[in-house]
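As you look at this complex, bear in mind that one protein chain is not there, while each of the others sits in place.
We call the chains A and B, going by the order they appear; numbering starts again at 1 in every chain.
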Amino acid sequence: MICQCIMPDEMSRPLIQGRGEGGSSRHLEATMSDPATPVVGILGTGDFSRSLASRLVASGYQVVVGSRTPKRSVALFPEEAEVASQMEAASQADLVFVAVFPEHHSTLVDLRPALAGKTLVDVSNSLHINQKGPSNAEQLANLFPESSVVKGFNTLSAWTLQVGPRDGSRQVFLCSDSPTAKSSVAQLCRRMGFIPVDMGLLSASLEIENIPLYLFPSWRIPILCTVSLFIFFYLYNATRDVLQPYTTVGKSVFYKLPIETVNVTLPSVALVMLALVYLPGLCAASLQLWSGTKYNRFPNWLDRWLTRRKQFGLCCFLCAVLHAIYSLCLPMRKSARLKLLSTAFKQMKEGKEELWVDEEVWRMELYVSVGIMAFGLLSLLAVTSLPSVANTINWREFTFIQSTLGYCALFMATLHTVLFGWNRAFDPGQYRYYLPPTFLLVLILPLVVLLGRIALFLPCVALRLKQIRRGWERSRHIRFILPDNDNRNGLEDVSNV
Amino acid sequence: MICQCIMPDEMSRPLIQGRGEGGSSRHLEATMSDPATPVVGILGTGDFSRSLASRLVASGYQVVVGSRTPKRSVALFPEEAEVASQMEAASQADLVFVAVFPEHHSTLVDLRPALAGKTLVDVSNSLHINQKGPSNAEQLANLFPESSVVKGFNTLSAWTLQVGPRDGSRQVFLCSDSPTAKSSVAQLCRRMGFIPVDMGLLSASLEIENIPLYLFPSWRIPILCTVSLFIFFYLYNATRDVLQPYTTVGKSVFYKLPIETVNVTLPSVALVMLALVYLPGLCAASLQLWSGTKYNRFPNWLDRWLTRRKQFGLCCFLCAVLHAIYSLCLPMRKSARLKLLSTAFKQMKEGKEELWVDEEVWRMELYVSVGIMAFGLLSLLAVTSLPSVANTINWREFTFIQSTLGYCALFMATLHTVLFGWNRAFDPGQYRYYLPPTFLLVLILPLVVLLGRIALFLPCVALRLKQIRRGWERSRHIRFILPDNDNRNGLEDVSNV
Partner (left out) sequence: MICQCIMPDEMSRPLIQGRGEGGSSRHLEATMSDPATPVVGILGTGDFSRSLASRLVASGYQVVVGSRTPKRSVALFPEEAEVASQMEAASQADLVFVAVFPEHHSTLVDLRPALAGKTLVDVSNSLHINQKGPSNAEQLANLFPESSVVKGFNTLSAWTLQVGPRDGSRQVFLCSDSPTAKSSVAQLCRRMGFIPVDMGLLSASLEIENIPLYLFPSWRIPILCTVSLFIFFYLYNATRDVLQPYTTVGKSVFYKLPIETVNVTLPSVALVMLALVYLPGLCAASLQLWSGTKYNRFPNWLDRWLTRRKQFGLCCFLCAVLHAIYSLCLPMRKSARLKLLSTAFKQMKEGKEELWVDEEVWRMELYVSVGIMAFGLLSLLAVTSLPSVANTINWREFTFIQSTLGYCALFMATLHTVLFGWNRAFDPGQYRYYLPPTFLLVLILPLVVLLGRIALFLPCVALRLKQIRRGWERSRHIRFILPDNDNRNGLEDVSNV
């Protein structure tokens, strides 16, 4: 028998692969004569099913929809799609999407013989993250032991399916115990314009079913951190700046709460968060120096912290942006204008012609200017955090921006705070209720990080760290260089200090 | 005959598929011996042709360019590409790009025998959207009935072709009546680093030819809406704030036109646009509740409005950004300083020491602070509208941001406006020319939307809506649960209210 030339990327092939052995060659000829129209079945008539049918038809597939009430359902589907009974659909199709609620999977058992040897794609979602027991896909596989179950497409919305992947980078996560079935679904996926991502065996289906249920898991701790710091510093500032004048002198400045207190709190949060971005890198370096090897695993908390640095940084940036806007709003307020008028009045009455204090003026010009520069650098960092921008730069460029420019931003922001605080740390009048001025509390962490970074620059430390990161280990008596891969593209996340 | 192992993703194969039956086996052996160099022909010597040749050569193809004046053209092409007569190129190539103006397609008819059984790729564009008669590709297919015509690559610029798809997400839309030819072009496409998107039969070519001619079709109505609202509110504000004082009191405040009037107009437009983002969702929900089913199609205007919400939102954000900048500019202006000086002068003369009005100060501090928060939320919404960010979040996260945070932003912006307006609605002096203050007009729509949203939260309404969205229908006497797919990933665009 002569094997005809087989086209890669031709859907007829994988679909046949997914079928049982019986009658394969006959069908081969059939589809070769009309290779454009492999038959894809869809069980279920919901929104997802309808969008899927549209997309499949648009991608050149022959679609047959299995409905319990075909006559009612036919109006809902594109006219190129055939709407039949579930049994007919299951029999005709080479590959079947199961788009019914998982709790109704059991109603399909009658189709078992018709679906034997075919590929079933389970597109269902769970109601809860990490539901107990087997995943929906595994339950389906138990119901249809003679079919090959592939999990996938559940991460797509019906909307995405209908309009198609406009920017060509929508991923579809697939897993299955049958590589053949998975491969055929991957083909179909690609032909529909999506990017299939192989997640391995069907045991990965629980993870895939979890994907659409997550709500910013990597943001939880950074946001919690930001909110806690905000509350702490807000209460601290309110106590010092509003409560203390009221209780001691009886001066009511509660009008400061909505803007001025917020505006002193935001930069505090931003600077501490920025220090928290660079602290875990220092911890990792110290740990490596201390243990004398890079082959020890970091403790879990450090690992997680290292992977959350981007989120910490973006929370910091959000606070910095709000701080910038609040600051710029200050002279716009009625209270600022009224205070100015009142000062003018007093000045007039006292007959002082000049209030100019050179030091005060200089200090403010400098700290505003330094603050703007810090903000500019942070903006650059934020822009390069955008996925599409981050994708266009290489590792060296990424490190330059996130590490070199990031430390510059931290330095500038610290300097901004120091210039703002100036000599007020030495003014006893600032220790209201014996509480030190906010900027003193805020400066601790950034100064620690900056000093730590300088310490890592000391030649003896830097050299040892470099050795460790190229695979050197203190514990081995003879220094034996493993012919390892160049670590310039090694797990640099850590060396990015 | 023994079928040699065929490599998927190997270009030699699909190209041969695209050829006629005659001599196929002989050529098969030839290319198998040198499988890396399938021959791609290009007819035409323009910029596109040159960039295409460079890209093909870089992707490992053997390229032959067909020129009417090969000797003159040879200098324009990379040296790896062969430049020959059109006939030679057509004969040698397995797959031919037709890169000549569509009006000159007819000059190629002499090549018909040489091109028989081969795949022709039409890369041309039309001059006008929806040109009359058949598309360029269909005309080419009529001219070469024995060739398989594939439409594609017209959406790429010569520039993109030359530098290649730097970020790996450039799509190439393909259509053809021959699945084999389409599949071979899709392979070539992928090997050049682009993502082929199957658009179906050649009848889709008109649509593909339209793609590069569109000028922001989805932005037309949102921008029109923004501009109309801006003009209306600008004239309204100019009448009340500039014209009325001039005509009644003779006070000339025309200097307010470039900044102050614009700055009162922008937030009005922004707030109305934001309400227009959430109004169609409410309409859809009401319609579903009224008709008692989700299976009725929405009227066309509502469908289109639902799909334009992102554009409405971004127009709103642009206005909000400009409003923020204009507001921050207010104290910078000469006029603001001069007014302050004049107030100080008057205060001095009248000897009033204190102008402080606690209510006024509080109101302003609050509305500025609330405004900044609304702006912060809108910025988050805008950032998550960026395609690359939207791609990294799942449906639940997207809904949380666009719906939950979006309503928060709407609430904040409404509160900002209410605090701005305060009790001026009850001051008869504000009804100049009997026109109510602007903020009253502006508040109508947002309040309607917010109240509507609250109504949908009422348990009886919310429950019924949930039932309807899971497939329940009032018209059916017996409630019959269709074993549909979970609608959590159904056409949620509508439930995103």
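FYI, contacts are C-beta pairs under 8 Å (C-beta built on N, C-alpha and C of every residue); 3 or more make two chains touch, one makes a residue touch a chain.
It should be emphasised that the depicted structure is a prediction, and the values quoted were computed from it without experimental measurement.
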Filtering A:A186, A:V242 or A:L257 for touch with the omitted chain leaves A:A186
Missing-chain contact, candidates B:V109, B:I325 or B:A462, resolves to B:I325
Of the candidates B:N142, B:N296 or B:T392, the residue in contact with the absent chain is B:T392
Per the whole complex, from A:I223, A:L328 or A:L440 the residue touching the absent chain is A:L328
Residue positions on subunit B contacting the omitted chain are 2-3, 5-10, 35-36, 44-51, 57-60, 68-69, 76, 99-102, 104, 107-108, 123-125, 154-159, 162, 164, 166-170, 191-193, 211-216, 255-259, 262, 318, 321-322, 325-326, 328-329, 331-338, 340-342, 344-345, 348, 386-389, 391-392
Across the whole complex, the chain not displayed is touched by subunit A residues 1, 3, 6-10, 13-14, 16-17, 24, 28, 166-171, 179-180, 183-184, 186-187, 195, 197-201, 295, 324, 327-328, 330-331, 340, 343-344, 347-348, 353-356, 358, 360-362, 364-366, 368-369, 372, 375-376, 379, 386-389, 391-397, 400, 471, 482-493
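One rule holds in what follows: only the chains that are shown with their structure count from here on.
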Expressed in whole Å, how far the mean CA point of subunit A lies from that of subunit B is 23
